[in-house]
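Left out: one protein chain. Kept in place: all the others.
We call the chains A, B and C, going by the order they appear; numbering starts again at 1 in every chain.
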Amino acid sequence: MPFELPPYHEPDFTEECFLHAPNASYEAVQKDGVAPENYHSTSMYPEYFKIDGEWRLAKESRMDACVVLRENGELAVVEARNLKKGDLVMLGRTELGEEGIYLHCHGFREEAPRIADQFVFRQRRSRETSYARDYDKLIELLQYEKEHGTILWVMGPAFAFDADARAAMQALIEHGYADGMMAGNALATHDLEGALFHTALGQDIYTQKSYPGGHYHHLDICNKVRRCGSISQFIEAYQLTDGILCSCVKNQIPLVLAGSIRDDGPLPEVIADVYQAADAMRGLVRKATTVICLATMLHTIATGNMTPSFRVLEDGTIRPVYLYTVDADEFVVNKLLDRGSLCATTMVTNVHDFITRIARGLGVMS
Amino acid sequence: MPFELPPYHEPDFTEECFLHAPNASYEAVQKDGVAPENYHSTSMYPEYFKIDGEWRLAKESRMDACVVLRENGELAVVEARNLKKGDLVMLGRTELGEEGIYLHCHGFREEAPRIADQFVFRQRRSRETSYARDYDKLIELLQYEKEHGTILWVMGPAFAFDADARAAMQALIEHGYADGMMAGNALATHDLEGALFHTALGQDIYTQKSYPGGHYHHLDICNKVRRCGSISQFIEAYQLTDGILCSCVKNQIPLVLAGSIRDDGPLPEVIADVYQAADAMRGLVRKATTVICLATMLHTIATGNMTPSFRVLEDGTIRPVYLYTVDADEFVVNKLLDRGSLCATTMVTNVHDFITRIARGLGVMS
Amino acid sequence: MPFELPPYHEPDFTEECFLHAPNASYEAVQKDGVAPENYHSTSMYPEYFKIDGEWRLAKESRMDACVVLRENGELAVVEARNLKKGDLVMLGRTELGEEGIYLHCHGFREEAPRIADQFVFRQRRSRETSYARDYDKLIELLQYEKEHGTILWVMGPAFAFDADARAAMQALIEHGYADGMMAGNALATHDLEGALFHTALGQDIYTQKSYPGGHYHHLDICNKVRRCGSISQFIEAYQLTDGILCSCVKNQIPLVLAGSIRDDGPLPEVIADVYQAADAMRGLVRKATTVICLATMLHTIATGNMTPSFRVLEDGTIRPVYLYTVDADEFVVNKLLDRGSLCATTMVTNVHDFITRIARGLGVMS
Partner (left out) sequence: MPFELPPYHEPDFTEECFLHAPNASYEAVQKDGVAPENYHSTSMYPEYFKIDGEWRLAKESRMDACVVLRENGELAVVEARNLKKGDLVMLGRTELGEEGIYLHCHGFREEAPRIADQFVFRQRRSRETSYARDYDKLIELLQYEKEHGTILWVMGPAFAFDADARAAMQALIEHGYADGMMAGNALATHDLEGALFHTALGQDIYTQKSYPGGHYHHLDICNKVRRCGSISQFIEAYQLTDGILCSCVKNQIPLVLAGSIRDDGPLPEVIADVYQAADAMRGLVRKATTVICLATMLHTIATGNMTPSFRVLEDGTIRPVYLYTVDADEFVVNKLLDRGSLCATTMVTNVHDFITRIARGLGVMS
């Protein structure tokens, strides 16, 4: 059954409550990176602001950010740290129009019966949950997105520890199921270690055999890539052909690698300043229509917070953004939900099994 | 690459240490169910006892049991609770011949390079481990065992919550990959609820939709089966055709259901006395050559303790018994290892994904 | 701040809906252990049945059981397996009086602000939750219950692995904070191993040092107790003085030990038939006003299912029953909640730390 995009229903702004609502107010930033008191903070839902009597959507949203009224009338969603002196920041902490701000949770409502089970806060999901239909739906969704959307993958370091998972992701990339990748230094290093030595942290990624001196593999990868000057030069110099990074480079998939305090190396492409890294990540997220986070608490929380529940396409269509988070541990999933940051489908399983099941379901892996 | 059985290497009893070892001693049981002081307790490895100058193997072993010298010279491995007054119980707590007892850990040693990664105590295995080769090897093993061995499955209750997992197990049974099943009342009840209502605890096993009044489904299954008098009569009365129990009944696969204090019902076949249940389980284990435990701590520990690492075939061949334990939680796996009860391959993953991967790998499910 | 019992508010049966409700119907059991179709199944809340125009409470309830109208007009709550031919079983699956059955969720409602955070289904509780006030309240509750209530402890096997936890529980028992104990064979065996050898499974319960041959300790305890004929005779024979079982025996605390398929031994007091064991457990639960389950999924589910949210005291007062479940794993807690079986306070922590904190808070341990 092919996937169909649910239609978006705008609020009916001819209703009394909207007509009588005041214009939203705003105040200029006095100091770079500091919002005025009573700033409004965004959610991942569509939010409308009444400006000069007209309700306008903040088009590229994210959680926990300020809304800035640009001179051209656009509403930009800006992290507090990126506010500049003079920016006009929208004020108000109500969400039903009282202060000219309307948060629209149910824009895809007619699809409730289908959409319903995506909203994980309605039910607990654990290792014991039946994900049979979630797999089928995700496979249909990815087939749709390959043609019409933008698929963004987010990966934790251990993802690259398994030969089959690595091959599955490579196949997905090569068959057009990846439009962006986000990870950290460790994932990239482990994957390149797989390409050069067929190991991860010195252990064979297929046989699990530990190599003597294998713990040097990891550090050697860092050192060799640094010597080469970049990941792509390293891949070329060593004529590497398999794995996630090779196929990203070969297929020109945009890649954001964010630094962390536990990094060895790091690889040259890794962004050391975490706020620049977050900005780069949001750069990819702004285009994404489906985001899939695999086995990483840190990157999943970061990504979840910057991923809105909707996307305004170039032709003006508003469609959902699908966010999946897959982890072996309910705690990771529950933690996200407790932060209120997600409107997502969560699946509790081993990500290696998950990705091979997806790749086989899509027919890109035998 | 088809599976090949590793050869067993007997100890060389012509070595000095064996020749000079004393005969093993024994003592008669004075009271039913009580061993003499200094009784020897078994492991899951082959153990030899010197009787009248001859080293004899205790053929059907298990962990933590006594060894009884029968009148016919056979060495029976008997749980303490099953000892009878007059039974001759082997004495001694050394394992290298000092008291005429020899524990033989490395009988399949030549195969070390291949066998090695089965012995989980040599390395930690977690959700992050590469199981790529473990899957391949298990699939080869099951193909071999279908023809030459005896495959025993052990399941926790949540296994039946997922439509795909249930279908995968049904396909495995129907294609000859199951020679025995062990579970509890809950697994059986959930699976039959799936067959009659397409739910488990009231939630659809494919769509996850909760049915109004669905919590009665579970209790109704118990009640209906009890009214029918047996699982097979229930299946016939309601003309059920799918799921684990249906296919077990249809294919005459022996089934042991053990009771627990949390049971509703129970179903008529459930054995209320846990020690009778344990004896019935060991009855199946005695024939098994591969045992696979899925998502159950209680049954996995129980089964692990009664599963030896070897089997003496009818023609006298000694071969390994392969024990797999699959669970989403490292804690379950580690707990087993801390008890020293396992010589097993552990895989940390969602069992629903595991079983569909196996069923597809064996070509019995699309 | 001393604990105060919240008052119970009966439904106002003079309201129209109750006056107009029909009498509840019932039907006689045709076959032992089988309920009639459309039987009503209980929850852990107070439930009233309209009999001859009068609303009567089923006084001693539990989850998932049938309600039998006795000849004396009493409403007994009976597990399906214990139904006898001729028993009059109440029928109906509605809960607001439509069929003469009323389920009363909010009897302790006025206390909502205080009671609120006991109802865990309103919020997720994890290892990261603040339990500061839960500790304070539980300590106040236990002080109250020591004088006016009945405290029942339920323990998993690992509880006895820690010297401090064992000493804390002993102190609680000796100071009157225990009126009943429920556990399995393993907990009892581990605790007695602590008393005789100062080990658990061969590892020192204070220093963690492993003793050579220590794995025999466990089996030796089983064997010695079986030889002695009972736990109390064993304690006397070996002049044991410390630990949970010693203090239970010395203080004549009722103890129910339920068997399971993984048991070694078992100890003579262990009840082999799990349904008899469940009946014995419910015997203790019927008197309990506070139940605390520590580190056991199996016993916690079993106990949770048989523990109602209220107790009718001898003077007719209806008071809450407080159920706590403490486990290091959110999964255990969430699993209970997913089964709908609990109206409980859950705390996610190491039970050894939990119990020493409680014992020190009550001033019974330094």
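What we mean here is this: a residue touches a chain if its C-beta (ideal position, glycine included) is under 8 Å from a C-beta of that chain, and two chains touch if they have at least 3 such contacts.
Model, not experiment: these values are computed from the prediction.
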Hey, which of C:41, C:61, C:185 or C:203 is the one touching the hidden chain?
-> C:203
Considering the whole complex, which of A:57, A:222 or A:235 touches the chain not shown?
-> A:222
Who touches the missing chain here, C:47, C:99 or C:162?
-> C:162
Footprint of the hidden chain on chain C, which residues?
-> 117, 123, 127-133, 135, 158, 161-165, 200, 203-210, 295, 328-329, 348-350, 352-354, 356-357, 360
On chain A, what residues meet the omitted chain?
-> 31, 33-35, 39, 41, 64, 80-81, 93, 201, 213, 215-216, 219, 222-223, 226-227, 258-266, 272-278, 281, 297-299, 301-302, 305, 329, 331, 339-340
Could you please point out the chain B residues that touch the chain left off the display?
-> 124, 126-128, 330-331, 334-335, 337-338
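Operating definition for what follows: only the chains that are shown with their structure count from here on.
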Size of the rotation, in steps of 5 degrees, that lays the CA trace of chain A over chain C | 180
Approximate Å spacing (C-alpha centroids) for the pair chain A, chain C | 45
Report the inter-chain centroid distance for chain B and chain C in whole angstrom, where each centroid is the mean of the CA atoms.
-> 31
Multi-chain contacts in chain B: which residues touch at least two other chains?
-> 329
